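For this view, one protein chain was removed and the others were kept in their places.
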Amino acid sequence: MDKLLRSNVSRLLKKLSEHAEIYAPTMEDGVCVLSKLVNNYDDWTLDYVRTTNSVKDIFFPQNEEIMRYKNANNDLNIEPPKPFKERVAFGVRPCDAAAMLLLDNVFLEGEFYDSYYKERREKGALITIACEKPDQYCFCTSFHSSPGATEGSDIVLYPADDYFLVVAVTDKGKKLIKANAEIFENATEKSGIVENYKSMKTPIGNNCSPGELNEKLKNEFDNPYWKKIARRCLGCGNCTFVCPTCHCFAVCDVARGCDGKRTRTWDSCKFQDFFLMAGDHNPRPTQVERTRQRFMHKLNYFKEKYDKYQCVGCGRCVEKCPVGVHIADVITHMKEEL
Amino acid sequence: MCSSHNQLVPKVATIKKIAEETSSGDVKTFYVEFDCPKERAEFNNMPGQCAMISVLGVGESMISITSSPTRPDPLEFSIKKMGKVTSALHDFAEGQKIGIRGPYGNNFPADEWIGKDLVFIGGGIGLAPLRSVINYCIDKKESYGSITIIYGSRSPSDLCFKEEIFENWPSVEGVKVHLAVDKIEEGEQWDKSIGFVPQYLEQISPSPDNAIAITCGPPIMIKYVLESLEKLKFKDEQIITTLELKMQCGVGYCGRCNIGDKYVCIDGPVFSYKQIKEMPQEF
Amino acid sequence: MSVEFKPNIICFACNWCSYTGADMAGTSRMKYPATIRIIRVPCSGRVNPTFVMKAYQKGADGVLIAGCHPGDCHYNSGNYFAKRRFLLATRFMTFLGIDEKRLRMEWISAAEGVKFARVMREFSETISKLGPNLRAREEA
Partner (left out) sequence: MMNMTEKMLEQIRDLFEKKNIKLFIGFEKGFEKFSRIPAFAENYDEAKSMIIDEFETPLLAKYLIRELGEVGAGAVEKSERVGILTRGCDYLSIRRLVVDNIILRENLVIIGIPCNGLIDPKKANKLLGEEAQEITVDEKIVLAKGEIKSREINKEEILLDRCKKCIMSKVEESDILLEENMDDMEVSKDYSAVEEIEKLTTEERYEFWRRQFDRCIRCFACRDACTACNCRKCIFDITEPEMLEKTVATSEQFMFHFIRAFHVAGRCTACGECEKVCPVDIPLGLLNGKFKKDIELLFDVDEAGIPAEIEPLGEFKLDDPVEW
């Protein structure tokens, strides 16, 4: 087992930046965001429970160019984007790393894969830091994860006194450590640190573990509860945009004379116009249908399709929701009622 | 330029011909050819499948392929002027370039219908997706029993594919075409039926024995056609229809066409009535 | 190699006074810089501050709003409303970090061809000195 001194992290990031873009949690106007470091490798922070934006940003950015085109004199030329750079995300939380596996299901499985996402994933590494202090919004343990879980990460760092215990999870992680061996040190202590993190409980705990809820929800399409929570919902896209597992997007064309580009941008099932079709037919016209769609997709449809719930318990949506629409509340309510 | 296996990047194609289908001009058929023959070869469409058509700078739209794979070139798309993309497309002239990607979605399971009688029920522009499978079945007529086509529209001028419904199809042995319009204007020439498609269907009353009914049209028409078919004792498995939702990626991850655990763009658009009954009812 | 900077200036001119003032300047063969593109609007009150932001976004280096003199508005009071609106808008844009000199409002009547040409010259000069506006402008 290796260890990494906290004082060596900046050195590691700087070294990695020779080949890759580095993303790490930084404080920006009092908000902790996962942002790209350029020459400021000391700016990373440990003072956060969860970053405002999830690691989804790095592999499936809010805004990305799908292609450019030139259409002068009716000679249409379409250019796909240039290859992406290698990237390393440092300081990801275990829940976010687990969320990447859910996005993998969506974008890499099935008949079609998403080449943008695939390329980024292949060129990306996740260095996770286990959570020392989950807060009242955390419920990863309800989704078979824990503050010390390794799923989805390449390397997991477990904070100890003035260093991190380093666990390489994947081959990619092992190679990364090997290539930067001089920065890591041998850890001789054989302590229960890792186990402690893995068995740590979050405040909400696993009371809201959905279990077989998906089976029950199949018949709950017309449950009045949806109407109840939808009445409260303001219809902003907050919850879906901060969610590390939500993957809906819109495709937009931007034309400038004969040239232009096509981009894709996150979109939210909470928005009025999300399902609106040409001819003004809207299959989900009110907030009731759209709220139901969000929860049903996470707790039923996704499970049917990929055999996993589309939630990792990171707590972002519940922390950010202005009117207290709480997925754990939905789960516990539905479990009790059914 | 033949390149890119990227699913979201369209291939360049040229509009070879544009034909007006209706006298009001809101439906046009576009005859389209890929610029690169290799891309055409890779485009293995089956009847009922769709393609994403791009008007660069405006957007993309999922459009059903109207031509049958038994008559491969050129590809045909019959498009009604509805939203942003289709309106832009209607302004296009012959020779202009568009982007195409696909084919997407499932197809009409025509090979499972071998030996059966087929009843096609279409309304308005809903005949467009049916046309591919009708031509497919007509071209392989020896494999199928009788073919009944029931087609209606608002007025005689709104009928699409006039050459086929009046001449080509009725002239094939074993194919019957029944036409109806909702109403006619004074002075208009019309010697076929007047009335709505569902009632007309009940009037014709095709037998459900060893038959398959395939329907496509405006949602409200589909709803009543399904009721009529049930009255005629068609079983749920015998009824095939299509669903339509807003789509942006066509490959199953933009999340718009999600109904239950299905995505219309990859699991649809063709569903049996049995499948539809099992889905959450929001479309 | 330094290329001389030629600014893009958008002028929203009111149909009744300032646009006619521009005509006047034209028919009197007065010269003013070709860097200015005039957009005719029914009244200076028609100009939504969003138009100004949009202009900046699409590549304008300066925006000029020209309307009738106070009291002369064809619709009685459109220019008074415009004045209030742009008092706030200018201060607000400055607050966001866009140089206040890039937005200007002028009263030019139909007879003031000379003034029109002069204002255009002055404004074009100011903007030329300020250089291109890269703030709130969209990337290529």
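All chains are identified by letter, namely A, B and C, in their written order; residue positions are counted from 1 within each chain.
Definition applied: a contact is a pair of C-beta atoms (placed from the backbone, for glycine too) under 8 Å apart; a residue touches a chain by one contact, two chains touch by 3 or more.
Just so it is clear, the model here is predicted, and its values are computed rather than measured.
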Which displayed chains the hidden chain touches across the whole complex
A, C
For the chain left out of this view, which of A:Asp273, A:Asp307 or A:Glu336 touches it?
A:Asp273
Of the listed residues A:Phe59, A:Phe112, A:Phe184 or A:Phe241, which contacts the missing chain in the full complex?
A:Phe241
Among A:Val33, A:Val194, A:Cys258 or A:Met277, single out the residue that touches the unshown chain.
A:Val33
Touch list for subunit C against the chain that is not drawn
49-50, 53-54, 57, 70, 77, 80-81, 83-85, 87-99, 104-106, 135-139
Extract the touching residues of subunit A with respect to the undisplayed chain.
28-31, 33, 52-53, 62-63, 135-137, 203, 228, 231-232, 234-238, 240-242, 250, 252, 254, 263, 265-268, 271-273, 318, 320, 322-324, 326, 328-329
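As a working rule, only the chains that are shown with their structure count from here on.
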Building nodes from the protein chains and edges from chain pairs that touch, which of line, ring, star, complete or other describes the result?
other
Specify the chain with the shortest distance from its C-alpha centroid to the centroid of every protein C-alpha atom present.
A
Geometric centre distance via CA averages, subunit C-subunit A, whole Å
46
Per the centroid of Cα atoms for each chain, what is the distance between subunit B and subunit C, given in Å?
53
Chain centres from averaged Cα atoms put subunit A and subunit B apart, in whole Å, by 39
Flagged in subunit A as touching 2+ other chains are none
Multi-chain contacts only, two chains or more: what residues does subunit B have there?
none
Tell me, which parts of subunit A touch subunit B in their complex?
66-67, 69, 71, 74-78, 80, 106-107, 110-116, 221, 247-255, 260, 262, 264, 267, 269, 274-279, 281, 283-284, 289, 293, 296-297, 300-302, 304-305
Per the contact definition, I'd like the list of subunit B residues that touch subunit A in the complex.
1, 3-12, 54, 56-61, 82-86, 95-97, 99, 219, 244-246, 248-249, 251-256, 258, 260-261, 266, 280-283
